[in-house]
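First, the structure itself, so that you have it in front of you.
With one protein chain held back, the other chains of the complex are shown just where they sit.
By letter and in written order, the chains are A, B, C, D and E; residue numbering begins at 1 in each of them.
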Amino acid sequence: MLRTDGRNDDVLRDIRITRGYQQWPAGSVLIEFGNTRVLCAASVTEGVPRWRSGSGLGWVTAEYAMLPSATHSRSDRESVKGRIGGRTHEISRLIGRSLRACIDLAALGENTIVIDCDVIQADGGTRTAAITGAYVALADAVTWLGAAGRLADPQPLSCAVSAVSVGVVDGRVRLDLPYEEDSRAEVDMNVVATDAGTLIEVQGTGEGATFARSTLDKMLDLALAGCAELNRAQSEALALPYPGVLPEPKGRKK
Amino acid sequence: MLRTDGRNDDVLRDIRITRGYQQWPAGSVLIEFGNTRVLCAASVTEGVPRWRSGSGLGWVTAEYAMLPSATHSRSDRESVKGRIGGRTHEISRLIGRSLRACIDLAALGENTIVIDCDVIQADGGTRTAAITGAYVALADAVTWLGAAGRLADPQPLSCAVSAVSVGVVDGRVRLDLPYEEDSRAEVDMNVVATDAGTLIEVQGTGEGATFARSTLDKMLDLALAGCAELNRAQSEALALPYPGVLPEPKGRKK
Amino acid sequence: MLRTDGRNDDVLRDIRITRGYQQWPAGSVLIEFGNTRVLCAASVTEGVPRWRSGSGLGWVTAEYAMLPSATHSRSDRESVKGRIGGRTHEISRLIGRSLRACIDLAALGENTIVIDCDVIQADGGTRTAAITGAYVALADAVTWLGAAGRLADPQPLSCAVSAVSVGVVDGRVRLDLPYEEDSRAEVDMNVVATDAGTLIEVQGTGEGATFARSTLDKMLDLALAGCAELNRAQSEALALPYPGVLPEPKGRKK
Amino acid sequence: MLRTDGRNDDVLRDIRITRGYQQWPAGSVLIEFGNTRVLCAASVTEGVPRWRSGSGLGWVTAEYAMLPSATHSRSDRESVKGRIGGRTHEISRLIGRSLRACIDLAALGENTIVIDCDVIQADGGTRTAAITGAYVALADAVTWLGAAGRLADPQPLSCAVSAVSVGVVDGRVRLDLPYEEDSRAEVDMNVVATDAGTLIEVQGTGEGATFARSTLDKMLDLALAGCAELNRAQSEALALPYPGVLPEPKGRKK
Amino acid sequence: MLRTDGRNDDVLRDIRITRGYQQWPAGSVLIEFGNTRVLCAASVTEGVPRWRSGSGLGWVTAEYAMLPSATHSRSDRESVKGRIGGRTHEISRLIGRSLRACIDLAALGENTIVIDCDVIQADGGTRTAAITGAYVALADAVTWLGAAGRLADPQPLSCAVSAVSVGVVDGRVRLDLPYEEDSRAEVDMNVVATDAGTLIEVQGTGEGATFARSTLDKMLDLALAGCAELNRAQSEALALPYPGVLPEPKGRKK
Partner (left out) sequence: MLRTDGRNDDVLRDIRITRGYQQWPAGSVLIEFGNTRVLCAASVTEGVPRWRSGSGLGWVTAEYAMLPSATHSRSDRESVKGRIGGRTHEISRLIGRSLRACIDLAALGENTIVIDCDVIQADGGTRTAAITGAYVALADAVTWLGAAGRLADPQPLSCAVSAVSVGVVDGRVRLDLPYEEDSRAEVDMNVVATDAGTLIEVQGTGEGATFARSTLDKMLDLALAGCAELNRAQSEALALPYPGVLPEPKGRKK
């Protein structure tokens, strides 16, 4: 039984990764999982937040947001509401945690990298697309810092990070759910994994239902295979040269 | 190798469940996981939020908070800061989701139950203690609504819900981490399960590290055994009569 | 004519003071005025707020709050509303002012003591119970600082502080009003006094009514007698040893 | 021993009451206690807040604020800080409570009167000046409503309300403290009274000190005499005709 | 003397208008003025804000925002700061006002169109690009409403609207300033005009300098010529068919 968009249960949507999407940030990546489009921008600043100052360690954090026009019916702007919603908080924290698992903050030196993940168009899986794209933006920002001679150690990245959603829809375990499936899934899981096949984060939720441990196992099988494929797409994208002008050593902060 | 508090790796801390802790709410439970103490209060109101009105369905939601004096060093009050932090949001949403998995909202009728989980003393595992205690408070609130003749259907609860933390500390998989272990765990996982042994939520995170799938499996073994034991403690507590005065049928809202 | 709860007009409710209620703060006291229960926790930090820094003076402040489940019908959480209400502000300020009247801030040295008064259960008189319990928690925090060798002067407390409500109900002047009386009182007064019989604060309000000066005098008589009795309960509670482990001299901040 | 401004201890500062200060509100009064100047404006709207709707009762409330330029050194604007401070809340509530003590809300009918008390210049006693001026503005607004034929009953005001501060300065009990005395007073009290000599509100505070009951008595003597004199000033001001154009019966809301 | 980017003083940057950039909104336009890129999305909802309800008139409003990664150095997110800055407010209001000048709100019927203008990349002139792009998105939304049979009158748009910046840089009057020129301009002006050559809004500001009326005249000459050229670009873009699937008559709200 094929899915609405014609895919088999274990197949990802079309993945597209465009580096150098914006001109100012050290890393700027547009990632597309089918119709889901997320702009991931890694901005570098010298120094670290005050609570970390003097530790010799760098800092990586992330902020996730949705354009009001990204969703099927327009969503209100969080800046206008004057507060950030729980879902936004939750996803921002997840992205930050996932990226910090792959970087040696001592090697980064006292630099801060902020990864902004702004959803241009939402069709399910925005948080997993954001993590997968954010890794590529982070890699570009690290390259930029290396060229500028500002890393404490030449290779701070210890692995690559990707993420994918998986769920139970119509009683079947399926990979990379679009909105149409996500909104009626009985179980919904997001898996963040490394290119070594190890796990960084597993978040599985029964949506008004519960699920057997054997279902969890099947979901993990699909998710890990999906992450491996996403890692390949990341590698291909990063095999191309840095999409911009690298700074000279001792270059000033961008 | 015993743990600092003398337990084996697969043993829960002392669990105490006190029903009827406060006099006003329909359900009020003090739950203790060792030194962690959480007050779970289920308040009933007639009607549902506007966006749900007229659907015939009830609503269950939760709010988690920490007393400033609950933590080792005093934490700032979120009401004074004027905004709720990401962690608080995240846990409130987790508790609400977990409880909605065990209740038939049509059977509940157009009533709202708000479960307030206020941490009196924090020593690790506050969110899992909150879920486990909140289920007991919810069961009391349902009994109260039944006595008042306000349920659409006599038995809205489909299963019992409990939760426990598990993690990797000093390279060993351990159950129900106190703060001293939690703060240095390499992997940290929270599992919410039913008394039928099915899963409601699984959230595992590498804390600056990654973990193998086999580690995930071992953590799940311990967590599910821990949840089963917590279910027994819930059953025992609920075997006692309702700790207060039940309303007469057609009793007014509490 | 006896009151609903059987007391004479000039009699306090049952008073219970439990020291050492929580493990982390230097002072932690559960105080009960009948069914009103307030948790008063005194947390110590080294240093003072910036505007006071370098003055050699310490600082004592208080924050009052109500658990949502403490009241007859659930009250909204101020952290969720994003702002603190006028009543909360007013009571927090009253508690802080009352405690600062009994302590020599120069003797305290450059330490800050924050007293959190969280109402667990509300049945009238929460602010007066909070002040009475907060004094005991403050005394424990001062003992803790003394043991740690961090006081500028060994005895910073100049007197004990207690508080009680008094009002006119059914045309009779009555002491220590429970919610049932408070909600229909014609006049409502809170009195904060020292164990020397002097006054710290007097706040009397006609609730949609006015009152004669002779009524004010009768209310003061009852209130001062009530405060004297509360002072005795405080003394008894503080006659027991410090309910925890005192720090060694030069102990670090708690 | 005379005071800095040459007054005896029991003498008020010069009191000036100017009705009709602004053209739009139904009542608009500039009141001056010496250099303290407060603009009290009573605005009338048809209907009452939702929680009171359908009760047949009217509503009177007050908002107090300080111009940034009113104080010796400029104070930050609360609208810019995004939150109202505790002191502002406290005073707004006090003014509203004091005015509601003198008006029959059933006689007012389902109308709302909001009294804005904006301090143009602060030199001590702003809250007592505000109450005293607000009563005059309220009386004008009631006249306005009466002319418009919108009162449920012709005479909703049951008494006049005035307020004054009193305190202990340099060991002497003094009336109506300017900033220079207020800032170093050992005891500070605000008294709100009616023209019948009864009390509405008494708030006495030891400022880092305590005070004897006999001191309280002396302060009340002075305060009640001061309030009586303020009542005379209010009567004189109100003896003049309404300072504007009264509406025709069935006039629309202002 | 040529400008840094090689243009003559009276020449616009390259203008690109891409319709149908997102799939959900009724109108979605990416507009580029050189390196400045703004996404303008027009979302349609049935009904109007409460204050306008029942008037028979529709409503058009706009919200402008900047992605954090759009600027040379990353700017803080307004949702995180919890408040919208003055500049954002000002520009949102300008865009809304400009669009309302070209639409007959009675002809629109009781529909609301919200235009979100999110700056993807900022290089000067973001507000004028936003207005110019927003008009095209608005035109698409009107087409969509017409197809759905929801307009009160078939042609609500009375003219086309475009906007451009002009300023004095290095003593010369120049059109369409990029960031490099804008940041050092002595005078800065934004002009919003119709395709009939009439004006909607003129905002000219001396930046720490003042300017002669003759300079204002020269700036207006350049700006009106620029707007005419932008109108041509809009017409060309709108000559293509609607970039998506139009609804059937009586189509439900998008």
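To be clear about the criterion, contacts are C-beta pairs under 8 Å (C-beta built on N, C-alpha and C of every residue); 3 or more make two chains touch, one makes a residue touch a chain.
Just so we're clear, the structure is a prediction, and the values are computed from it rather than from any experiment.
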(message) So there's a chain missing from this view; which of the remaining chains does it actually touch?
(response) D, E
(request) Determine which one of D:Glu63, D:Glu186 or D:Asp217 touches the chain that has been left out. (result) D:Glu63
(request) Check the options D:Ile84, D:Val202, D:Met219 or D:Ala237 and report the residue that touches the missing chain. (result) D:Ile84
(request) Among E:Arg7, E:Arg100 or E:Lys218, choose the residue that contacts the chain missing from this document, as touch is defined above. (result) E:Arg100
(message) Contact with the hidden chain only, please: which subunit D residues?
(response) 22-25, 28, 35, 39, 41, 43, 45, 63, 65, 67-74, 77-84, 88, 114, 116, 118, 120-121, 253-254
(request) Identify the residues of subunit E touching the omitted chain, counting contacts across the whole complex. (result) 83, 85-87, 89-90, 92-93, 97, 100-101, 159, 189, 194, 196-206, 208-213, 216, 220, 224
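Keep in mind that, in the parts below, only the chains that are shown with their structure count from here on.
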(request) Measure off the straight-line distance from the CA centroid of subunit D to the CA centroid of subunit E, and report it in whole Å. (result) 50
(request) Return the distance between the CA-based centres of subunit C and subunit E, expressed in whole Å. (result) 59
(request) Can you tell me which residues of subunit A touch two or more of the remaining chains? (result) 82-83
(message) If I apply the definition of touch given earlier, which pairs of chains qualify?
(response) A-B, A-E, B-C, C-D
